[in-house]
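Excluded from the complex is one protein chain; the other protein chains are retained at their positions.
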């Protein structure tokens, strides 16, 4: 059994703690949160200890690995501390909002044999994953185009937006990673167009965008479109379309159940895609831990690595430059 | 070009006249209706002559074939007159509401080489027809069960109900025929259960039923369920399901177009199946004429024959007996 | 926390033990199985004790309630012993294959205040449950017809069939219960037709059926059709259709994920419904335990009661009589 400690007891940390606790090959060795009462609450619910500090976690011989779900600015530091302490790492995205900091972190942990896995949960989604496997099995011939639709159900709180680091670094970063995952080669060019269509006033005030369209192209010419919105009132909209020379694959949205309504005004009406990420990607979050345990116990390579986290951030930076300069940006200009 | 005259200028006769008129291998030789003004109206719209009597139609050397869409009580007489006059026949269902009359008609036209085709339009529906072809191609292995859902959008006018001859002879007769078409062998046993659930008062007054469930079994044991309702407020509901040892085929409902609506309360909402038979089976009605032209010009066997019309009526009679005697009835008891 | 012991460590007992173990308001107090090694295996996996006998379970002060998942012939005895010992009961269906034994059990436990819940998991399925709620909210007006499609993915092993008690008592019993749950009133008439279409030889040898069609009618005239097959090669097929005066509701099948394939030969192709009951109804099995905890802790009435189990068995008996006598059977003839 892999003994994992969870750092950060917010919404996503609580979910991770519960997932680790019920994982057949992992045990929850304890939790930590800067805000002690939060840690205490989760510790009690799971019947595990609450660590007094992150240092205590890294120092504990009872801990084999850490799952970092704390505030973004602490991610890089904790990754470095964990590696120094010889603990395997599963870290939530993003590594950091600042590329220089990410690169510095990369240097400091260079050469470590410890598994460091990034929390790009979508790579573990059953539907997205089955689409990739079908493509790799040749079902659609040669891949030509990828279309990613990624829309949140509603605008997050203002406080969240102020700390998130911007749409491309906070939200689109998942899509940049998914694009790389599906394209199978590095995007070399990025174009981005965006605006504040949902709440123009807030957008102007925070200089933030809430709706965006991005186009990526790889070295071999493969094309990828990403469209984002912060307000899909019909629910969390997560679709991936793979278009190839011999067919197409679509990983479509998931409903809470399969009830269909037929009335005098509408037929086949289904439930809203009410899920947000905790519900929509629940199976993916579980599979993510499963994959992590494999990495630690069998030395498998993480499906989502530290470098994947760095690459996704580079694409976000390229998107911001494209937005500012209104042109197709070479990724090489950033990296 | 096959010169066809249409007898009967009601709702369905008008449609047939228009379909014949625009058919590439047929021409509308004229129309007739007991109510002269109705015939005149259609004749003018199609730019053809209006015959003064059915006799005149049968006597006309300008007419190769007749499409009978008059009131049910005239069908058998007109079929006999047409055969006597050497005209090929495409006749709307049912042949007659009285089995004895149908049998007498069968005797009188016995031995004719003239094509006599029944208006079981559903046999020509692209979806139903593709399901049957797939089954015959072995896609579902051996057929075990057939489920037919057949529901009209709303209760017909009282006058219609009084003349229609009862749900099983008027409406279910299409499903009895479709069952035989799909089962590929004769049903030998029939059970029926029915009631007036939509309008109990009217049902009691006319001694008529508006909702029914029927089960058929063939000699080899294949099972078939038919469910009927006179009031599918979401539209004309026409589904056929074929369940076999290696798979299942479903010929599902057709929508006017493929718009899907996504709101905060519903997703994937489609249009009502607003079509009634004239719209839902338009392609089938066209294909029916196509098949008829093939019969006359190339001597092909009608996909829906006079005997098919007689067999469907026998099943309706068996269903009524089952309803009265609350037991599984042998079709042989009727025929 | 409700302390539950699980009796029976077969496939379904193992699932129940795991579900109880991870339930937030229940704890697994231990497990028992006639075959000690099976109990030991589950006990170790869950980190709980293995009881040496059922008697020991009922005598244990550490046990508040029992979940009975042993062989059918033991159900009635264990229910009686549990009640005598003051333990709440969640019992897998059927109570017993013999109606007289069920009635005797009913007499012996008459008047108990202890919650006794039957394992009719489908009542707890999110889709089926949402359909019922929508109907009760008046979305389809007055209910007229219920169509239940219930097909297992493949024929069970011969040994299972020999002990199962027959299709109607073993498999259709779930559909009889679901029909009662949806109809909202007692079926008063039953007609059944069945045969061995999948494996006629085995059917003849065991005098067992593998394909069936049933029709039920309630006192007020509502109609219900159930169709069963033991071999839906495309996966466990579980559909419920509610047809009413103002609309229709369909609780459709659930897929493992939402990948759609588009090729030169097929479009929109989805995954097989590979789930069998453990997968298809996983959420339902969890909700079932949730409902049971509510019954014990808050005195709620079980959504599926002992009497519901008895009623379903009566319908199975009526179906067998209809099969034998080839007629519509009054439920009152059995009860």
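In this document, chain identifiers A, B and C correspond to the written order of the chains, with residue numbering beginning at 1 in each.
Keep this in mind: contacts are C-beta pairs under 8 Å (C-beta built on N, C-alpha and C of every residue); 3 or more make two chains touch, one makes a residue touch a chain.
Predicted, not measured: the structure shown is a model, and the values here were computed from it.
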Contact residue for the chain not shown (choose from C:144, C:261, C:280 or C:311): C:261
Interface with the undisplayed chain - residues on chain B: 22, 125-127, 130-131, 134, 139-140, 246-254, 256-264, 271
On chain C, residues whose C-beta touches the chain left out of the figure: 233-235, 253, 255, 261-273
Footprint left on chain A by the chain that the document does not show: 142, 144-145, 147, 149, 151, 189, 191, 193, 195, 197-198, 211-213, 215, 217, 221-223, 225, 227, 229, 231-234, 237, 243, 245-248, 326-328
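Simple rule for what comes next: only the chains that are shown with their structure count from here on.
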Touch-based graph of the chains, sorted into line, ring, star, complete or other: complete
Chain at maximum distance from chain B, centres defined as averaged CA atoms: A
Chain ID, smallest distance between chain and overall C-alpha centroids: C
Whole-Å gap separating chain A and chain B, where each centre is the average of the chain's CA atoms: 57
Residues of chain C touching at least two other chains: 246-248
